[in-house]
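Left out: one protein chain. Kept in place: all the others.
The block that comes next holds chain A.
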Amino acid sequence: MRILVGVKRVIDYAVKVRVRPDKKGVVTDGVKHSMNPFDEIAVEEAIRLKEKKIAKEVVALSIGPTQAQETLRTALAMGADSAIHVEVPAGELERVQPLHVSRIISKLATEGKFDLVMVGKQAIDDDCNQTAQMTAAMLDWPQATFASKVEKDGDYLKVTREIDGGLETIKVGVPAVISADLRLNEPRYATLPNIMKAKKKPIKKMKASELGVDLTPTIEVISVEDPPVRAAGIKVDDVDTLIAKLKEAGRV
């Protein structure tokens, strides 16, 4: 089995983002970026499937500017075998939406004869949670989203999914698309020897146009706003006042 795993370069989870003055996005210049944490989980799972001999090869894919190669190097240092970088100049990055990403992934999955596509359930920058689903639709492959456990079951994969109110276990045939949820695994970190080895692993570069994917946006961002600032609370002296205040506010 060959696995294609998508990794997105996003603003690091610890960075407090700031809205750009033009309100069309957030400030990204000079801000620390790293691999989308859910994608890290997807990479980890793909590598584990390889270690369990369920998969033969893991290829990491990233769509983004030159720096996306750093994200790919991280995936390679974790244990992916090779990588594909679909280069989108930094200035055009905001045009790329889940629909385009899904088109690129499905094209590469078909051309590269992959058996499994793995991605994070969502990226922490836009929180879209669309790529896995749309990719599955375009490929007409079964999808197992929000996976918290992936096991082999004969010719099938048995996937435990986190759904509202519990866990659901499903069986999917391959080829399939899986999206990783938070509790699927704890990703390893790249060791220094593996970081050095990753430098020798190949990264194939291509452009979206070579894959016949048009990056014209289908969604227009009208405005990006800071979340509202939480108003200051008040202190009350005793339970009676608390209840009175809650009643006043119409909460009890």
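Just so we're on the same page, a contact is a pair of C-beta atoms (placed from the backbone, for glycine too) under 8 Å apart; a residue touches a chain by one contact, two chains touch by 3 or more; residues count from 1.
Here is the rule we go by: contacts and distances are computed from a predicted model.
Undergrad: So which of "DNA primase", "Related to GTP-binding protein rab18a", "Putative acyl-CoA dehydrogenase 6" or "Synaptotagmin-like 3" is the UniProt name of the chain that got left out?
TA: UniProt lists the chain left out of the view as "Putative acyl-CoA dehydrogenase 6".
Undergrad: Among A:I54, A:L93, A:M138 or A:L182, which one is in touch with the chain left out?
TA: A:L182
Undergrad: Going by the contact rule already stated, which one of A:T169, A:T191, A:S209 or A:T241 would touch the omitted chain in the full complex?
TA: Considering the complete complex, A:T191 is the one touching the chain left out.
Undergrad: Considering the whole complex, which of A:E57, A:E87, A:D125 or A:E168 touches the chain not shown?
TA: Considering all chains, including the one not shown, the answer is A:D125.
Undergrad: For a quick check of understanding: of A:K32, A:K53 or A:K200, which residue touches the chain that isn't displayed?
TA: Residue touching the absent chain, from the options given: A:K32.
Undergrad: If the hidden chain were put back, which residues of chain A would touch it?
TA: Within chain A, the residues that touch the unshown chain are 12-17, 26, 30-32, 34, 37-38, 70, 73-74, 77, 124-127, 182-183, 186, 189-196, 199, 227.
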